[in-house]
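A short write-up of the structure that comes next.
With one protein chain removed, the remaining protein chains of the complex are shown where they sit.
For clarity, chains are labelled A, B and C in written order, and residue numbers in each chain start from 1.
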Amino acid sequence: MAGSMFGNIFKITTWGESHGKALGVVIDGCPAGLMLDENDIQLYLNRRKPGQSSISTPRKESDQVEILSGVFEGKTTGTPISLLVPNTSQKSSDYNEIATYYRPGHADYTFDAKYGFRDYTGGGRSSGRETIGRVAAGAVAAKILKEMGITITAYTKSIGPVEIDYANYKKENIYTTATCMPDAKADQKALEYLQKCMSAKDSSGGVIECIAEGIPAGIGDPVFEKLDANLGKAILSIGAIKAVEIGDGIMSAKSTGSVNNDAFVCKNGKIHKKTNHSGGVLGGISDGAQLVLRAYVKPTPSIFSPQETVNKENQNIEIAIKGRHDPVIVPRAVVVVEAMAALTILDACMMNMTARLDYLTGFYQK
Amino acid sequence: MAGSMFGNIFKITTWGESHGKALGVVIDGCPAGLMLDENDIQLYLNRRKPGQSSISTPRKESDQVEILSGVFEGKTTGTPISLLVPNTSQKSSDYNEIATYYRPGHADYTFDAKYGFRDYTGGGRSSGRETIGRVAAGAVAAKILKEMGITITAYTKSIGPVEIDYANYKKENIYTTATCMPDAKADQKALEYLQKCMSAKDSSGGVIECIAEGIPAGIGDPVFEKLDANLGKAILSIGAIKAVEIGDGIMSAKSTGSVNNDAFVCKNGKIHKKTNHSGGVLGGISDGAQLVLRAYVKPTPSIFSPQETVNKENQNIEIAIKGRHDPVIVPRAVVVVEAMAALTILDACMMNMTARLDYLTGFYQK
Amino acid sequence: MAGSMFGNIFKITTWGESHGKALGVVIDGCPAGLMLDENDIQLYLNRRKPGQSSISTPRKESDQVEILSGVFEGKTTGTPISLLVPNTSQKSSDYNEIATYYRPGHADYTFDAKYGFRDYTGGGRSSGRETIGRVAAGAVAAKILKEMGITITAYTKSIGPVEIDYANYKKENIYTTATCMPDAKADQKALEYLQKCMSAKDSSGGVIECIAEGIPAGIGDPVFEKLDANLGKAILSIGAIKAVEIGDGIMSAKSTGSVNNDAFVCKNGKIHKKTNHSGGVLGGISDGAQLVLRAYVKPTPSIFSPQETVNKENQNIEIAIKGRHDPVIVPRAVVVVEAMAALTILDACMMNMTARLDYLTGFYQK
Partner (left out) sequence: MAGSMFGNIFKITTWGESHGKALGVVIDGCPAGLMLDENDIQLYLNRRKPGQSSISTPRKESDQVEILSGVFEGKTTGTPISLLVPNTSQKSSDYNEIATYYRPGHADYTFDAKYGFRDYTGGGRSSGRETIGRVAAGAVAAKILKEMGITITAYTKSIGPVEIDYANYKKENIYTTATCMPDAKADQKALEYLQKCMSAKDSSGGVIECIAEGIPAGIGDPVFEKLDANLGKAILSIGAIKAVEIGDGIMSAKSTGSVNNDAFVCKNGKIHKKTNHSGGVLGGISDGAQLVLRAYVKPTPSIFSPQETVNKENQNIEIAIKGRHDPVIVPRAVVVVEAMAALTILDACMMNMTARLDYLTGFYQK
């Protein structure tokens, strides 16, 4: 079964392995007429690049994107946009040992169980590099959403026990701190915590928060194509994410109706909500408030402490993973969450354009 | 856009409103040769019926299912199975008032925003009665899974502050307690808590846990069609569910790699994991361990306390919802979670049957 | 695999067997706000009913449609529309004999090969009655298209050797002649021909032509979702249709470029084509001219002459089919072709609404 496609109208197909020749994505269903060049995409890809701080692997991944089709004289043509990022600095030799056993917390065992064998170099298709295609496509979706008045912002909410204080929130910090926290003080504390993790040959989990603003009320479809259901799938499809919540999410299970319900009020002829426990979605359809979701990320499975596992000969062995690995996945996953949210929201907005008969008659009788 | 379809190979389309003539589902892609009669489905539908305890609305919903197609001489034929449940006791008159304003926490406002008007009788399509189609189809999926050696069990894990103690776990309690808790003591405490909620004209949230056993390693597809991503969508598509987690889920964000990684061990030539922090999924593919997920349910939005909202004339008003409503959604949603998990897992198992060339050659050269 | 679903945005799922309890269709993705009642659909269903002439089986099929969901206060709500037609006069006893052998030209053998057994009463799901769901859904699509300024007309072009003369074309004849021919003279000749077929215990094939007017230029998508490719699939999915052509179709293979190319001309600032060899589609996208397609229908396979076949015990036998069967399928398939064309064209028009960035920004910035 094909697992690398996403979307209903704005459809993407990602491809590529960690240590193959290249990775990429084909976007099919992008509207014609969008000004687009490599730089629009490169800005997003740069945000997921490693080697940028003390908590990021010093592997050099230049990750330069090339547009191979679908753009003519600077504008999208409506036909498929093929984006390619060559793999330049992958050393397969590092991975010969990994071929012989199953790393705990990784997909080595499950890929073998599914396919009978696996590309063991750097995790192959289950590597974090797989997200290059998502981010590249998400950059295009985000640019379209911006033209529609919708912006999406993701950032690190917590790493291990260290959580941001919204009183210190500065948006620009997201793009300058090593942790992608909008709170510079929390960033420093988180870095200290991560140093301790590294000293202990261990790793940390964390939480990413994502906010979308400008989504009009009415986006998303009832029953199975609820906006939050599709966002949930989008976010949980990112490797290492183990939970997703909308609005008050987990906390709403301990809440009561009188607290959790958001009252409607009308002010200057416009309806809005006094609170936003719902996180911007009611009955699966956007309610005009900020869309708020959170992704819970597990600790990096590649740790340097010794671990028990099984080798190819079905022997129980102890291993110690080598190489250099980030002690936390969260900062580099921030832009991936943003990208997946952008892809999902744009697709839902497109699907909404045929929701009413007068939308059709207005469009075709004009 | 069509929102009422689910699945890739075992595809369902649900339909029907709370107060329409009937509700139902069409299953397309059910394999031929399954023994199936109305009773197989009725057993599941009975589990979501109201009027069965002090914490459930005394509305009588007989919910008798009829098989209209796809079964011949007691067996499925491979063609679409149409299942219909007539609406018998709906009184639309109760809802004339609701037509004039937006109930907080409900989808009244968002349906109007999307479609320009709405079926206001009993919530129309956004009613909990929409889940009849899901449960009916899920019953069929669960019967097939059972033949394949896979069983799915959902139950109430907590209601408000009251949580089950696994030491008291008895599976049969799930089907006999009013709360669907497997722990009879917790059930009693939860009922007391709910009585307090009702006295306070308030409602409660809670958590549903779902366990699948017997899934072989290798089910689910990489990248976007991960087993946990599709389960996440399936569960979040159920009304009132605000968060979903797999395995350690939320807790894994505060964990470390050395704790969160599950070691592999080989015993008697079979590989398994020493722990199951992953909840049975690695890299989106089943790892042979129990699949564990949790759904976080918000409090019933229909409460009898006064609430602020807006009416059709855009006036700010105070309302008090009438009628009878469950103080908690959780117990009746348990079977819905089970149904959605069954649909998702069966579909993933079907998709897996073409994962290897030797599966095809074995099938077609036999 | 699910075979009973059609469409990308305006999606339908048909269900039901010839001799089951009922047949029907669920439409998911119908825009909200369309005035719709049973009569809109009944008018189309009546056009495919048998028992209306000397060349149609006298089986009584009342085929009364009921709307079960998706319509509220006379208007579609945007949620699934469930349409049901009860089977009333089916006598399964006629078919006990058929259960024991494979009728030539029917799907008896292939259903057994696929599913291991089959519903043999009246052909089960492979019966012509399966088209009830298509026609009911097509009636809704046609009503929407009419609001958008698009009309679709199908009629019988030929039966056996008898072809219509366009000089005698009167649209109203389509709905009054037994053959659905727009040429009343040809209708009489075709009836004479069919009488001869019946006397010879034989049957006849024929051709259906379908014209769509009012489709603006620009509908359809390049490469695989070409308008003509989707129409081709739609038409070939109707039982008994063995070929489909667009515009000059088959003849274009013997033509030359200088004849087959349609010259563009501009008149009063509007571009149109001087001829329409293309049948209204260039590169898979509508060119603003009439859309013209033809469906080639094989002779009714149920004939009263003796035929050779094989029975359940793998014995070679001779059979003579009993009961009453139409000597030609064409007239009753005319409305089915019209319905499938309507479904396809509406879906393509919906898909087109996101083709350009300014469509999105115009819609969302308004």
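By definition in this document, a contact is a pair of C-beta atoms (placed from the backbone, for glycine too) under 8 Å apart; a residue touches a chain by one contact, two chains touch by 3 or more.
None of the values given here were measured: they were computed from a predicted structure.
Of the listed positions C:Ser53, C:Ser252, C:Asn276 or C:Thr361, the one in contact with the omitted chain in the full complex is C:Ser252. Of C:Ile98, C:Ile174, C:Cys210 or C:Ile285, it is C:Ile285 that touches the chain left out of the display.
If you put the hidden chain back, the residue from B:Leu43, B:Ala320 or B:Met353 that touches it is B:Met353.
For chain A, the residues touching the absent chain in the complete assembly are 1-5, 7, 9-11, 13-17, 20-24, 26, 28-29, 32-33, 66, 68-70, 72, 75, 77-82, 84, 114-119, 121, 124-125.
Listed here are the chain C residues that touch the chain not shown: 1-6, 8, 14, 102, 104-107, 109-111, 113-116, 125-126, 130, 158, 160-161, 197, 200-207, 216-226, 228-237, 239, 242-250, 252-266, 269, 271, 274, 278-279, 281-288, 296-303, 305, 307-310, 314-316, 351-352, 354-356, 358. By the touch rule set out above, chain B reaches the unshown chain at residues 9-10, 29, 31-34, 76, 78-79, 144, 147-150, 216, 222, 349-351, 353-361, 363-365.
The rule is simple: only the chains that are shown with their structure count from here on.
Taking the mean of each chain's C-alpha atoms as its centre, the chain lying closest to the overall protein C-alpha centroid is B.
Each chain gets a centre from the mean of its Cα atoms; the one farthest from the centre of chain A is C. Superposing the C-alpha atoms of chain B onto those of chain C requires a rotation of 180 degrees, given to the nearest 5.
Put simply, the C-alpha centre of chain A and that of chain B have 26 angstrom between them. Centroids built from CA atoms put chain C at 38 Å from chain B. Between the CA-based centres of chain A and chain C the separation comes to 45 Å, rounded to the whole angstrom.
Within chain B, contacts with two or more other chains are made by residues 1-5, 14, 114-116, 125.
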